[in-house]
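One protein chain is absent from this view; the other protein chains keep their places.
So, subunit A:
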Amino acid sequence: MGTKIGYTFIQSNRAWLPKALVLWIMGMAFISMSIYRGMDEENKIRRKEVLGSMCDQRARMLQDQFNVTVNHVHALTILVSTFHYFKNPSALDQDTFAEYTTRTAFERPLLSGVAYAPRVVDAQREQFERQHGMTITTMKSEPSPIRDEYAPVMFYQEPMSHVKSLDMMSGEEDRENILRARATGKAVLTRPFRLLGSHHLGVVLTFPVYKSKLPPRSTVEERIKATAGYIGGPFDVESLVENLLGQLAGNQAILVNVYDMTNASDPLIMYGDQNQDGDMSLLHESELDFGDSFRKHKMICRQVRLVSGYILYGAAIHIVKVEDDFHKMQELKVRAEAADVAKSQFLATVSHEIRTPMNGILGMLALLLDTDLSSTQRDYAQTAQICGKALIALINEVLDRAKIEARKLELEAVLFNLRAILDDVLSLFSEKSRNKGIEFTERGHIFVKVHLAERTMVKTDAKDETLLNGGTEEGVCRSGTGQFNTLSGLEAADGRNSWDKFKHLIDAEGFQSNASIINMMASNGGSEDVTLMVCVEDTGIGIPLSAQERVFMPFMQADSSTSRHYGGTGIGLSISKCLVELMRGQISFVSRPQVGSTFSFTAVFGKCKEYVFEDIKQSKSEDLPPGFKGLKAVVVDEKPVRAAVTQYHLNRLGIMVKMSSSIKDASSTAKNGLTSSEDKFQPDIILVEKDCWISGEDSGFNAQLLDWKPNGHVFKLPKLILLATNISKDECDKAKAGGFADTVIMKPLRASMIAACLQQVLSTENKRQAGRGVPNGSSFHQGLLRGKKILVVDDNGVNRMVAAGALKKFGATVECAASAKAALDKLQSPHCFDACFMDIQMPEMDGFEATRRIRQMESKANEQMMNGGSSVDGTAKRDELHLPILAMTADVIHATFDECLKCGMDGYVSKPFEEENLYRELAKFFKSKPLSAFIKMRQGPGAFELVILGLKLIERFSWNQSLSLPQEPHSWVRVPLLGLD
C-alpha cells in the first residue's frame, strides 16, 4: 500500500507484504489490548476502592438518619403514654398532637408522617365511636366488619389525614406489624410495599404504646396486656432516600439499591430500580441495621455502566468551568490594569488637587510669619511652613512619577548650554550643602563629570573641565598613608576616575582651547547624535549590598531607617531612571559599602545642525559679563587643584590669573609687578583661600599686607578677596579687620557669582564700565518683534496691559481684546496680525474654544483660496493661513501643552510674564539667532530635566557624606564639561 517499492530484499519478498501487514496489525492490536487490560485492571482496583468507600458512606448515612428517626418516634410513644394515658383527663387531643408532630418533623427526616392508633377491642367499639364521633373503617374506606380488636387512627400528623379513623389492623402488613410490635415492645418494620396515598415503595414503622410502666424483663403476655395503642408512620423510602443520596457528591456515578433481605433467597427491593443497567462485575454490599432485628436490610452499590460517558461529561463540564474562569480572570486582569492606570491618574489628580489648597496654606503661613509673633508662635508657624514645603515637594515628585508612568511626560527638544546647566545645578546645591555643612575638601568628595560616551570618537581626551569647587591634591601628595588614586585621596567605588586623568587635564591648560574642540566637532560631524555620559562619584557610606537591587524601585530605600536618617522618599532615583530611559540612555551604579558610590548615566542628544561655531564666543559673552576682560588676578592657594578651579572660573570671565602658593609669594609678585618692568603683572585682584589666610595669619600676614599696601601708590590698590567655603561671623569680622574689607566669596564658585562679586568690588572705580558690561537682556531682545502686530486677548485689564507692555518692549505693535468674541471679530480674515496671545480662562468663551474657532475660520479661508486656484500648489501651501496662537496661563498644569496643542495652539507662556520665557516662545515663531546654546537635544527632555536629574544624583550623595564625615565634613564637586565649548 504505502510501502515503497524497492529493488532488493523488499522486491524479492513482495508476495509476503500483505500478509506481513495483516500480521503487523494483529500484533499491534494484541499488544494494545494487553496494555489496555493491564491499565484497566489497575483502574478497576482503584474504582472498586472508591465504590466501596462511597457505598459505605451512603449506608452509614442512611442508617444514622433512620436511627434518629426511630428514636424520635420512640420518644413520641412515651409522649402519648404520658399525656394521654397517665393523665386523666387526657392532656392530648388531635390539635395538640398535630401541632407537636408537625413542629418536630425535622427530627424524623425519613418519616413522611406519624399517626397514633389506640387499641380498641370489639367491646369498646361502640363507646369509642361515639366518644370520638367517628366510624372505624377498613383500608378500603368501608365501615369495618366486626373483629376482635381494632386500631383506628385517632391522632395524626397533618399530611396523614387520609388515614383518619382507618383501622390499622385491616391492612395485612400493618396488622402483622402491630402484633409483632406489641409483642416485642420495640420498633418494627414492615416489608417494603406500595404505600397508601403516594404509591411509592416504602415500609411502615410501628411502635407500641403501653398503658402502664412495664417491668424491665416483662413477658410477651404482659406486654400485650399493657398495650394501649400504636404509633406508626410510613417511610417513603423511595423519595426520602433519593433525597438523602442526592445531597452527596458523585451520586450519578453509582447505582444504589436497598433490599429487604429478611428472606435471603428472595430479596425484596426497597429502593432503586431492579432492572437498571449496572456493571455487575463491580459492586459493593453494605449491611444496614434499621433497629428491627427481625428484618435484615442491605445496600448494594454498583458502578454505572456508562461511567466513561459520565467521565467525559464531567471533563466537559470541567473544561467549560475552566474556560469561564479564564474569561473571568482575563476580565479581572483588564480591570486590574485599568485600576492601575486609574491609580496613576488618581495620584496625579489628587496630588494636583492637594497642591492648590497647600499653596493657600503656604501663602497664609507666609502672611502669618510677616505679622508680629512671639518666638514660640514663630517657631510653630515656621515648622508648619517647612512641613508644607516638604509636602509640596513630595507631591511634585509623585506627580512626576505618575506622569512618567502614564506616559504623559514628553520630551521637548530645546537648545541648552551644558555648562550653564551644571552651574545652575551647583547653585541650587550650594545652599543645601552649606546648610548641611558639607564642603569640598580633603575628607571626601563628590565628583561630577560629563563627557562624550564614545571615547573612540574623541581623539584627545577632550574634556572641558569646570571645576566648581576647590579640591585638594593632598591625599595624593601624602604618599604612603594608604590613600587612593582619586581626587580626594579617598577610595572611590569606581576606580576609573583617577587622579592622573585629572592632573592631565590641568597640565593641558586647555580649559578654553576652542580650536581642538572645534576640530573634534568636525571630526565627529558625521553623526547626528551625541551621547553624553554623566558620572557622579562620592565617598561615604555607600549603599548596602542587599539594597543595591532595589535602588531604582520607587519608594524603596536602602532600609526603613534611611528615610529617618537622611530624609527623602526613595522616589528620586526611580524618576531619574525613567527620565534617563526616556532619553534613550542607561543608568547604573557601582557602590561599595563604607567606600562610596559612583552613579553614571548616559543620554542621547541631538546636535544643533544650523549652529555656527563662531557663535559660541558670542553666546558665552552673553551669559557672562565681559567687563572683566583684561583684568589681572593673583590666586593664593597652597593647593594647586583648588587653585586651578578658581583660575578656571576667572579665566572664563576673561581675567588673567597667576597662581601663588603663599601670601609671601603673592606679595612679592605684586611688588615685582610694581618695580620691575619686565614682569608687568600688576594684579587688580588678589584672591586668598581662607585656609591660606588662617595659616598665614600667624606668620605676620597683616604686616605683609600693610607692608605691601603703601607700595601701591602709583597704581590702584589691588582688591583683596577672601575665598571661603564656610565662614563664621568671628572669622568674618577678623577678615574685615585683617584687610579683606572688600568682599568674601563663598564657595562653591560659579562664574556668574564671581562676576557679581567682582562687579560689586570694582564698582567704586569703574562703575560705568562695569555697568556697560552688564548685558542688558531686554536690549538684546529688542527688535525681535519689530514691525509685528500682535493681538492680546485677556479679560483681565491689568494682565492685558502688562502683556501689551511686555510685547511692546520687544518692538511689537499690540492690540488688545477684552473677550474672545472681540478677538474673533478682530481676526476675521483678512487681518494683519502676526501672532495672538490668548488667555485660557475667560468668561463666556475660553481660550481653547476661541482658538478652535479661529482655526476653523482659517481652514475655511484656506479652502477658498485653494478653490480659487489663484496660486500654484507649492506656494499655496506656504501661504496657508496659520496665525501663531500662544496660550497665556497662570496654571501650567491645567493647561497642559497637550490641551493647548489639541485645540490648535502653538505654545504657551506662563503668567505672570517673564521676559526670558516670553522671548523663548516668541523666538520659535520669529526665527532669530538661537540663544546661548550649542547642543540641541533631540530626544532628550528639556535641559531642566537634566538639571533635576543631576540634582537627584547629587542629593543622593549629600546625605552619604553627612554620615561618614561627622566632624568638619568636606568634599568637593567638580563638574568637567563636554569639550565642545
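Just so we're on the same page, contacts are C-beta pairs under 8 Å (C-beta built on N, C-alpha and C of every residue); 3 or more make two chains touch, one makes a residue touch a chain; residues count from 1.
The definition used in the following text is that contacts and distances are computed from a predicted model.
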Identity of the absent chain, which is to be given by its UniProt protein name, from "GPI transamidase subunit PIG-U", "Histidine-containing phosphotransfer protein", "Serine/threonine-protein phosphatase 2A 55 kDa regulatory subunit B" or "A-type voltage-gated potassium channel KCND1": "Histidine-containing phosphotransfer protein"
Residue in contact with the excluded chain [from A:801, A:822, A:857 or A:881]: A:801
Among A:143, A:309, A:360 or A:630, the residue in touch with the chain that has been omitted: A:360
For subunit A, the residues touching the chain missing from this view: 356-357, 359-361, 363-364, 366-367, 370, 778, 795-799, 801-802, 805-806, 808-809, 841, 843, 890, 911-915
